[in-house]
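One protein chain is absent from this view; the other protein chains keep their places.
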C-alpha cells in the first residue's frame, strides 16, 4: 500500500507543527485521574508531504494505562521525535484538577476545580515546559466600597498563571501554586460554605477590597519567588457584577 | 440527475424534524440588524427518503435582504411547508439584541446586549410562537447581608424568560420584556457607569437583597400580567461570587 | 444567626426547581472515573423564601468517595427531598465516558470518548430516569455518491439518543447503547486507524451511503427494541463537509 505521506515535497517549506488536536483521553496526572484534552504535534521536514498522525495517537494511547508526571513529558516528546523521524515536538494537555478545601469556620471539606494545563516542547534538543493553573477567586471593588455608604460590588474572578521552565526538576505543585494565588484574593472561593462560613468570607472580602490590578500585582510579586521559573504570565479576569462585560489585567515577565 | 431524496422509503417512520442547523446569517429583526444563528427544519413524510435541504437555505437567504418581524415567521414556515411538500415546519433564531440604557445618575448612554431567540412552529396548521429574552442583572444575597456585620456577596446573574403565544398579534417587545425583568433585580446592570453611578447601583443593590428564588418569583408575577401568553418559563442563574458553581432556579406555568 | 432562607414567603408561588448548577466533581459512574458537570435542584414550597443550597453540595460531595450507578440516583434524590424538606428533586449529570474500540483490520486498540448524561427526577414520589449517549459517526451522502462520477462527500456526525425509564432495573449499558447506534452509521469512527484500517473505513462508508434521515430512522428502529424504555428521542447532526452549517434530524416517540 502506497505511503502517500512519505512522498517527496517540493514546496520547500518546513512545517513547524503538524499533528492531532482536541483528543480526549483519561490520564493520570500528578496522581489524579483527569479527563485530558490534548494537542500533540511534531515538526515536518520540508522534504516530506505529510506526517503519520496515527503514530501520535499510538503514543498517547499508551499513556492511558500508566501515571504521567512532568518528567514523562520528555519521554513522550522524544518518542514522537523518534517515531516521526523529526527534530521537534510539542504537547499541550488541558485538564481539570481538583483540590480539597476546608470551609474557613465549619471546616467542612469540599473540592474546588481548577482549570490547568501542562505543555512541553522540544525544539532541536532545546526543552521548554509550562505549568498553568487558573484559580477562581472573590474580588471586592475598593472604589465601590470607598464611595458607597454601605455595601460594595464583588464578583467571581479567575486568575491564571503560566510558569515557564527550562527543565522539570523541582517544579512547584498545582496545590502550592493554587494556594499562592488564592492568598492574593479579596477572599478565596469554596464549593461548600455553611452560614458561619458565608459570614466569614463576606466580611473578609469586605475588609480586603482589591481591584483586578491589585490581584495581578500581588500575584506577580508572589510568582517572582517561585523557584526555577524563567518566564511567567499572570492574567486576572473579573466577571463584574455591575456590568455585562469583564474587567481584565495581564502581565508577563522574564526572570534572568 | 437522480433525485435520491425522493426515493421511496419503506421504514414507515415519519420524521418530526429534519433540516439545517448552526446557519449564521445577517438578518434585520425588529428593526435591528443582528447576527442570527438559525435552526430550520420541516417534517418528512414516511414515504420519502430525505428532504431537500438546499430549499430551506434558499428561503433563509431571501430574508437577508428584507426586515423580519414576528408576523413574517408565518410566511417563512408556510413557504417551507409548501416548497418541501410537507405539513409541519419549525424555525429557531438566536441573536443578540442591543438596548440603550442611561446610567442612573450621570445619565451617560450605553448599549446592553441581550441574548434572545424567536421560535415559530407550525404543526399541521397549529401555530406556536416563542419569544425569549435573557437579561443580565445584579443580585445581592439576603442571607449574606443579614448575617454579616458589613458587606454582602453579590454577583452577575442572568434571568431568561420564554413566552409562548398562539398568534403573533400584539406581542410584547424585547425592550418592554427586558425592562420588566430587570426591574425585579437587586439592581439593573449597565455597560457604562461613572463613579456617581457606581455608588448608586452599589447602594441600591445593598438595600434590595434578593435570592435567586426571589428574582424568580418576582419575574413570574410580572410575566403573568403580559397579554396573550399561553405558557411561559422563567429561569434565573447567579454566577455566585463565593463559589465556583452557580445558583439556579426554574419555573414554568400554563396560563388558561 | 438568622435563617433568612426559612423566612415565610407570601407570594404564593411554589418553585419547581431551585439548586446548584455547573458543579464540577470527580465521580465514579458505571465503574469509570469521570469528570462530572452536575445540576442538582429541588422544589421549594410556596411558604419558604429560599432553599439551603449548601445541603445539596454536601450530598454531592459525599458521592465523590464511592461509586455511583443508576440505582443510587434514587438515594441521592431521596436524601435531597428529606434534607431540604420538600417533595421533588432532580439531578442531571453530564460526563464523558470512554469505550475501547479495535481498529477494523489492524485490531489496534484505542479509546473513543462519548458525551453522556444521566438524569433522575422524583416528583411527588413519581420516578423518571434518562440515559443519554452521543456517538460520533461517519456519514457519506447518498445523493453526492449517486450524482458524481467519483467520490462522495462525507463527514463526522453526532447521533444522540435519550432513553426515558420509569425505573432503573435492567437498564441498557452505555457500551451496548453506543454499539447499537454506531452500527447504523455509514461507518463507525475510531481514534486510531493504521493504513489498512483507513482503506477499510473509507470503502465501507462509500458502500453504505446514508442521509442524516437514514441514520435517524435506523437508530429509531434499533432503539424501539430496547427493553423497558417508555419514551425516547434521537437526534443526528452532520458537520457537512461541503457547507459551513450542519444537517440535522430529530425524532421522539412514546412507547406504550
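To keep things simple, chains are lettered A, B and C as they appear, and every chain counts its residues starting from 1.
As a working rule, a residue touches a chain if its C-beta (ideal position, glycine included) is under 8 Å from a C-beta of that chain, and two chains touch if they have at least 3 such contacts.
Quick caveat: nothing in here was measured; it's all calculated off a predicted structure.
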Listed residues B:10, B:61 or B:75, member touching the removed chain: B:61
Residues of chain B in contact with the chain not shown: 1, 3, 23-26, 33-35, 54, 57-58, 61, 64, 96, 98, 108-111, 113, 191-196, 199
Positions on chain A where the hidden chain makes contact: 1-2, 4-5, 9, 11, 13, 15-24, 39, 41, 44, 49-51, 53, 57, 142-143, 146-147, 211-214, 216-218, 220-221, 237, 244-252
Missing-partner contacts on chain C, residue numbers: 112-113, 136, 138, 140-141, 143-144, 147-156, 187, 189-191, 193, 195, 198-199, 201-203, 205-207, 239-245
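Quick note on the criterion: only the chains that are shown with their structure count from here on.
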Angle, in degrees to the nearest 5, of the Cα rotation that carries chain B onto chain C: 180
Distance-maximising chain from chain B - centres being C-alpha averages: A
Interchain centroid distance [CA atoms averaged], chain A/chain B, Å: 34
Whole-Å gap between the CA centroids of chain B and chain C: 24
Chain A-chain C separation of Cα centroids, rounded to whole Å: 29
Interface hub residues of chain A, defined as touching at least two other chains: 113, 191, 193, 195, 199
